[in-house]
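One chain of protein is taken out of this complex; the other chains stay put.
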C-alpha cells in the first residue's frame, strides 16, 4: 500500500521536501508517529492532515493511493 | 426680522422655488403653519427643518438672519 | 490620526473606475496598511410604475453635507483604528450602471477597515442632506427613497 504525501509551508521546510511516497502506513496516527520520530520538531507543531482533499479529524484509516497533505495553519489573504 | 429659507428635493418642487426670504416669523411652528396654508401638500409630507445647519426638533425660536432649510428624507448614496 | 481640514467629497457626475484605481494605487506607499474596504453605490435601472430609471440627478445642501461628512469622518476615526479614509459622492447626473458613492477605508487589520466602511455608508445614507431624483426615459422623474 502506497500513500503520496504532500508537505506545505513550514512543514516542508522541516522535512526538507514537499512531495514523496511512503509504504506500509495504515492510519494517520501511525504516519504522525513515524514523521515525528524522523523530525522531532514536528511534535511541537500544529498541523492539519487532509486525505484526498478532505481535512481529517482523529485517527483516519488510509487506503492505497491516498494523497495525504500535511498543512500548518493557513496564512492566506 | 428676516429669515432665509432653502427648500430641497420634493419640497422645492411643491413650493416652486428653492430659496427665498420671509419676514415676521418667530418660530419654526409658525413657519410650518404658514407654508402648509400656502401649499397644502406639505401637510402630508415628512420633512426636517435645519436652522443654521443644525436639525431642529420641536418648536424652535428663530433669530434675525437665520438660514432655515426644509429637507425631505435624504436619499444619497 | 484625525484630519481637521474639510476634505472635498463631491464630484460632478459619475465616479469612474479609473478614479477608484488611482485612489487604490496611491496607497502602495503606505506599507503599514494590511486591509482596504471599499463600498461603491451604483445607480440601478429600477422599474417604477412601468418605467425604467435611466439616471439619477443628485443635489445636496452642500454646506450642511460637507459638515456632516466631516463629522462622520471624525467619529469613524475615533471609533475605529484607521490609517486612511476617503469619501466621494456624485452631484448632478449619474446614469444607471454608473457609480455615485465611493467609500474607502484602510487599516492595519481587516476588522477596522470593514466595520468602519459599513458604519460610514450607513451614516451617509441617514444623515447627509443629499437627494436623488430618479429620471425615466421619458424625462419624467420621481424623488428617490432610500431603503433603510
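Labels for the chains are A, B and C, by order of writing; each one numbers its residues from 1.
To be clear about the criterion, a contact is a pair of C-beta atoms (placed from the backbone, for glycine too) under 8 Å apart; a residue touches a chain by one contact, two chains touch by 3 or more.
Bear in mind the structure is a predicted one, so any value in this text is a computation, not a measurement.
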Q | Neighbouring displayed chains - absent chain, whole complex | A | A, C
Q.
Touch as defined at the start, partner being the missing chain; which of C:27, C:51, C:70 or C:86 qualifies?
A. C:27
Q. Among C:9, C:76, C:121 or C:135, which residue is in contact with the omitted chain in the full complex?
A. C:121
Q: Mind listing the chain A residues that contact the chain we can't see here?
A: 6, 8-10, 13, 50, 53, 69, 71-77
(Q) If the hidden chain were put back, which residues of chain C would touch it? (A) 17-18, 20-22, 24-25, 27-45, 96-99, 106, 108-110, 114, 117-118, 121, 147
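Rule of thumb we're sticking to: only the chains that are shown with their structure count from here on.
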Q | Separation of chain A from chain B, taking each centre as the mean of its C-alpha atoms, in whole Å | A | 72
